[in-house]
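Before I ask anything, here is the structure I am working with.
Every protein chain of the complex appears in place save one, which is left out.
Order of writing sets the chain letters: A and B. Residues in each chain are counted from 1.
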Amino acid sequence: MSEANVLFDAPGPRARRRNAILTAVSVAVLLGIAALVIWKLNEEEQFQGRLWSPFIEGDVWTNLILPGLWNTLRAALVGSVLALLFGAVFGLGRLSDHWWIRVPAGAVVEFFRAIPLLILIFLAFFVPPAVSPIIATGPLGTFQRMAVENFLFLFGVEINYGTVTVPAFAALVFGLTMYNGSVLAEVIRAGVLSVPRGQSEAAYAVGLRKNGVMRLILLPQAITAMMPAIVSQMVVLLKDTALGFVIAYQDLLHAGFKQVPPNFHNNLIQAAIVVAVIYIAINLALSRLATWLEQRSRRSTKSAARTLTAEGAPPAAGLGPV
Amino acid sequence: MRVRQIAAAAAAVALALGLTACGSDSEVTGGDAPKSVAQKAKDTKKIVIGIKFDQPALGLKKPDGTYEGFDTDVARYIAKELGVPESGIEWKEARSENREPFLQAGQVDLVVATYSITEARKPKVTFAGPYYVAHQDTMVRVDDDVIKKATDLKDKKLCKAAGSNSYKRVTEGPPDGKLNIPAKTVDASSYSECVAKLKSGALDAVTTDDLILAGFANQQKGAFKVINDPFTDELYGVGIKKGDKETCEAVNKAVTKMYSDGTAKTLLEKHFAGTGLKLATTVPQFVGCT
Partner (left out) sequence: MDQLFDFSPVFDHHEKILEGFEATVRLAVVSAVLSLILGTILVAMRVSPTPVLRATGTFYVNVMRNTPLTLVLLLSSLCVSDTLGILVSDDPRTNYYWFGVFGLSAYTSTFVCEALRSGINTVPLGQAEAARSIGLTFTQSLRMIILPQAFRTVIAPLGSVLIAMIKNTTVVIVASYAEAAAFMKEMFDDYGASIPIFLGFALGFMVLTLPTGFFFGWLAKRMAVAR
C-alpha cells in the first residue's frame, strides 16, 4: 500500500511486523478453508474424471451448452433493447411538464420497481392462457387477437381459438423489460437531471424550445453521463435471465444444470461450476466496459453532466432521486 | 413537443407493424373447426411431440442432440403410424406443469411424457391409450431397511416434484389420493432433483411411477433400490388436444399394432431390462376416446 489511504498511514517497522503476522495468519486460515472444501469434495468423490470429462467433449458444448448460451444472450439482447425503450419513454415521461403524463409514468415506474421480477415472469407465463379465453368472448376479444397477430407473434406468442400462449422466452423478456426498464427509467431521469441547470437555461436563452433543449442539449450530455450506469444495469439484466430457469426457458443455466447432469452421473457440482465460470466471464467483460466508459466519460470535456457511477444499484423505489 | 415526438414515433412503429400484419395469414386462427392432428400429420408429414428432456430411460435429451427413452421410442412409432418420418418430428420439452396449456393452445400436437390418465385431467385433455400401465412405487437409499412397504412412509420425508401429484397418493385419501398417511413433503422442480435430495438424506423416499424410478435406479447403480410395493395403476396416455377424437382413434390403432408386432416388448426390454421391473407385454385396456 504505497498510495495514500484514508485508513492507513505508511506503515512503520512495528506496523510492518504486525502486517506480516496478519498475512501469515490469514494465509493459514484461507488455506485451511480451501483444504476443508477440497477434502469434503474428495470424500464425496466429486473429483472423479467421469464427472468432469463431459465438459471437454465437443458434443456437450455444441448441442447443449452453446444453444443454451445463445438463448441466454438472445433473451438478454431483446430484453435490453426493450428495457431501454421502456426506460426512455417512462424516464422522459416523468420529466414532462404535464402532470397527466408525469404522474402515470411515475406510478408505472415505481410499481414495477417495487415488485420482484419473478412474479412478473409468472404473471406473463401463467395468466394469459387462463384469462385469454374469457377475454376472447368479451368486447376486447378482437383487440386481443389483433395484438397477438400483429405484434406479440414476434416473441412467439400464439393465439389458437381464443387461447393465448406465452412461450417462456416471451414471458422472460416481458419481466426483464418491465423490471429493468423501470430501473433504467430512473437512470435516464437522473442522467438528464445531472446536466447542470445553466445548460438548459442557456439553451432557452438562445431561443430553443423544449424539444430542442432536450434533444440537442440535455440528452447528448446525459447519455455520456449515464452510459456506465446503463451498461452495469445490462449486467444485472443478463444475470436476471437466469430466472428463466424457473419456467423452463432453455437458457445457459437450464442447459448446463438441467440437461447435462442427467446424462453424466448427475454431475451437478461440476455443471454449476462450469456454468458459473461462463456467466462470470461474460459479466466481467461487461463490467470492464462499464468501468472503461465511466473513466472515459469522467475525462471527457464534452459533457457538463456529473457521471453516474457504474457501481451499485440506483436507489430503490421510495428512496428519492439519485 | 417531446411528447408529441414520442407519440409520433410510437404511431410510426404501430403503423409499420400493422403493415407487416396485413401480409400475414390471419385465416389460420379464424373461427373454422381445427383440423385434426392426424389429418395434419398426414398432409404435412410433420408433427410436434412433447416429451420429457431429463428423465433417464423415458425421455432424455442426449449431448449428441438426439432423444432417447421409452416414451420417445413410443412417440416415434406412433408418428410413423400417422405417416410422419422421424425427420418430421419436432421435439418440445413437456414439463409436468406445462403439458395442459401446451396442448390446449396447440403448441404441441401430442404429449408422450409419463402422462397419467386421471379423472381430473380428462376434462382438459383427450387421452389415447394407455400405451403402458405403470404403478406407483417407492425408491429409497440402498442401505435403508426401515421402509419396506408403502405404509412405512408414515411421517417420512417425501418429494413433491413441481406439477406432479404422486405425493398426494400417499398423503391424501380418495379421490385424489390413496393411502392417506401423514408425511413431510419437500419441494423440488423435477424428479432428477428429488433423486439428488434422496441421495443426500434430505429425503427418505421418492415415490412415483415405477418406470421413472427404474430409470434413475439404473442410471446410478448401487445407490438406490425400489421397494417393489406398488399401490396404484398409472395409465400412461398420449395427450391430445381436447376433443380431437380422430387422432385419438388413430393413436390407439398405432398402440395396438405396437403391441401386436412385438415392438412394445422390444422397447420395454431395451430400456428396462436388468432393472428388476415386471414388464407387461400385452396391450393395455384402452380408456376410450372422449
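Assorted remarks:
The definition used in the following text is that a residue touches a chain if its C-beta (ideal position, glycine included) is under 8 Å from a C-beta of that chain, and two chains touch if they have at least 3 such contacts.
Everything numeric in this text was worked out from a predicted model, so none of it was measured.
Among B:Ala188, B:Ile240 or B:Val283, only B:Ala188 touches the chain left out of the display.
Residue in contact with the omitted chain (choice from A:Ala147, A:Leu193, A:Ile269 or A:Leu289): A:Ile269.
The residue touching the chain not shown here, chosen from A:Ala130, A:Leu154 or A:Ala202, is A:Ala130.
Only one of B:Ile181, B:Ala196, B:Ala223 or B:Ala280 touches the chain withheld from this view, namely B:Ala196.
The chain not displayed touches chain A at residues 1, 4-9, 11, 15, 19, 22-23, 26-27, 30, 40-41, 44, 46, 110-111, 114-119, 122-123, 126-127, 129-131, 134-135, 138-139, 235, 239-243, 245-246, 253, 257, 266, 268-269, 272, 275-276, 279-280, 283-284, 287, 309, 311-320.
For chain B, the list of residues touching the undisplayed chain reads 97, 157, 163, 184, 186-189, 193, 196-197, 199-203.
Definition applied: only the chains that are shown with their structure count from here on.
If each chain is reduced to the centroid of its CA atoms, chain A and chain B end up 34 Å from each other. Residues of chain A touching chain B in their complex: 54, 57, 59-60, 63-64, 89, 92-93, 96, 98, 101, 129, 145-146, 149-151, 153, 158-161, 163-165, 167, 209-211, 214-215, 246, 248, 250, 258-263, 265-266, 268.
Interface of chain B with chain A (complex): residues 1-3, 5-6, 17-18, 20-21, 24, 26, 29, 34, 53-56, 60-65, 93, 95, 98, 101-102, 104-107, 189-190, 192, 195-196, 219-220.
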